[in-house]
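Here you go, one structure.
Complex shown without one protein chain; remaining protein chains in place.
Here the chain labels run A and B in written order, and each chain numbers its own residues starting at 1.
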Amino acid sequence: MTRIQLNVYETIHDVEVEPRHSLVDTLREGCGLTGSHIGCEHGVCGACTVLVDDQPVRGCLMFAVQADGKDIRTVEGLDDDGAFNALQQAFHEHHALQCGFCTPGMLMLATWIVERGLPVDDNELREIMASNLCRCTGYRNILRAVRAVLDASGQDGAGA
Amino acid sequence: MKPASFEYVTAESWDAAAASLAEHGDDALILAGGQSLVPVMNFRLAQPAVLVDVNVIPDSAYLQIDGDSLRIGALTRHVRFEAPGIDGPLGRLLPRIAHHIAHLPIRMRGTFGGSLAHADPASEWCTLARTLDAVMIAQSVTGERRIAAADFFHSALATDLADDEVLREVELPALGPDWRCGFAEFNRRAGDFAIVQSVAAIELHEGQIVSARIGVGGATETPQRSGAAEKALLGGAPTSELFAEAAGAAADAIEDLLTDQQANADLRRDLVRVMVLRALEDAVSAG
Partner (left out) sequence: MTLIGKSVPRLEDRELLTGTGRFAGDQNFEGQLHMRVVRASLAHGRILSVDTAAAAASPGVFAVWTGVDVADVSPINLRPGSALQDLEKCRQHILAQDIVRYVGEPVAVVFADDPYRAEDAAELIWADIEELPPVVGLMDMPGEFAPGVSTEPAVLVKGYGDVDAAFASAAHIVDCELSVGRHAGVPLETRGALAIWNDDENRLEFHAAAKIPHTNRIALAELLGLELDQLHLFEGHVGGGFGVRGEIYPDEVLVNLAALRFRRPVKWIEDRMEHLIAANHSREQTHRIRAAINADGLILAIDHEFWFNQGAYARTHGATVPVVSATMLPGPYKVPAYRATGHIRLTNVTPAGTYRGPGRYETTFVREQLMDTIAAELDLDPLAVRRTNLIAADEMPYERPFEIGGKPIIYDSGDYPESLARFLDHVDYDAVQAEMAERRASGEMAGAAIICFVELGGDGPFDDVRVEMDTDGRVEVITGVASVGQGVETVIAQICADTLGIDYAGITVTHGQTDRIARGQGARASRVTVMTGNATHKAASGVRGMLLEKAAELLQSPVETLEISDGVIGIVEGLGEGPSVTVAAAAAEILRGQNAPRIAVEESFENDRATYSFGAQLAVVVVNPLTVGVTVERFAVVYDIGRAVNPMLVEGQLVGGAVQGIGGALFEEFLYDETGQPLSVSFADYLMPTAAEVPDVECLVLEDSPSTTNPLTLKSGGDPGITGAGAAIAAAIGDAIGRPGAIKRLPVTPLRLRAILRGDADRKQEKNNAENGVST
């Protein structure tokens, strides 16, 4: 067992892990942050997507020991004391979630897209969001929600 | 699907990585991006006793033109190739290939060297390396070894790397301005492993093809160059007819095609013809 520190939204979580414990398992069990979900454990479905040093990463393919000391952001940190951020609000308004299992991963991936600050046209948006699986929504409303946020921040990719 | 237990070691340098491998032999595996290795470990198909994490080795990720070579650090992440910042036909080709590798989050972590060392038959970088006769530079405690691409890929998921060797750098020829390079792949869904892919590189001089490298991946256990296609192209003009002929030659000549759930040997043969043709067309239109 090793003692590591996972820095999640500036809260340091001191946890003891075995090297084989995945980042997502450690976030869920060691840090009590169960918002990130496990859908396949082989890097395909994206339900475990979190941001590590601002980059979207499959939490099931990274060992917790590898994330020692890195900046981690999960779905729990998106809202402002209960108030939805722009993406959460857009998902809510556009009915971009049904069972909600894929939602945290979708939100973190979308967060990266929005934060990147680059124009994104519809094809590119669809391609990036194709990184994550959803079984309930058929994707249409998820794309609409992210598009709405991108457009609102001027990243509509019209010139792209 | 949790992996079996292992001891975790971080290597601070390539020498340290090599030393760990020497110490543990075939009980140790290198952890680079983990995007290929960790799924295999989660399925418990690989159960290394020791994992040597090379991610913190400084100066291990780079794309550097050095004379007539492009030197690629093994830890260079796939995403870096989407904007490689190098000139010439290779600089234009790399992003077009990188774009096809899995999905964005995988590209954030997966590495060039990792893909080569893993040697999945459908790996884009493996096909590129084979097509352009890359040189793989492996390091062990006894020193450095340069391995030619033709010798590097043994079979699916098996390379010439010894248990105590770690892949440190790869050299690609820095193709000059007369070259045109193209890429094509076919898969069932965006981001899937390619069923068949092709890298095509042709050198033109006064409207004639003076050199040709045609590579096919995903179709057989290891990526291979198509001598038949290259022969068909040499000395000819880059026309659709010639490309179709070369593609046909590639398809006719290829042997030991893979059969799996996604495609059988027959379908792969058809796809070889289509992908080689598309890669050639891509070379002249975008390359």
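Worth pointing out:
Convention: a residue touches a chain if its C-beta (ideal position, glycine included) is under 8 Å from a C-beta of that chain, and two chains touch if they have at least 3 such contacts.
Small disclaimer: the values here were computed from a predicted structure and weren't measured.
Although it is left out of the displayed model, the omitted chain contacts the following shown chains in the full complex: A, B.
When the full complex is taken into account, the listed residue touching the unshown chain is A:Gln88, out of A:Gln66, A:Gln88 or A:Gln155.
Across A:Val15, A:Met62 or A:Leu78, the residue that sits in touch with the chain not pictured is A:Leu78. Of the candidate positions A:Ile4, A:Ala47, A:Met62 or A:Val114, contact with the unshown chain belongs to A:Ala47.
The chain not displayed touches subunit A at residues 18, 20-21, 28, 33-42, 44-45, 47, 74-76, 78-79, 82, 84, 88, 91-93, 95, 97-104, 107, 126-127, 129-143. Counting the whole complex, the residues of subunit B in touch with the unshown chain are 1-2, 4-5, 43-44, 186, 188-193, 261-264, 266-267, 270-271, 274.
Everything below uses one rule, namely that only the chains that are shown with their structure count from here on.
Look at where the CA atoms of subunit A average out and do the same for subunit B: the two points lie 29 Å apart. Interface residues of subunit B facing subunit A in the complex, by the touch rule stated above, are 1-8, 31, 34-35, 38-39, 42-43, 51, 53, 55, 103-106, 108-109, 190-191. Put simply, subunit A touches subunit B in their complex at residues 2, 18-20, 22, 25, 41-43, 46, 49, 55-58, 60-63, 65-66, 109, 127-128, 130-131.
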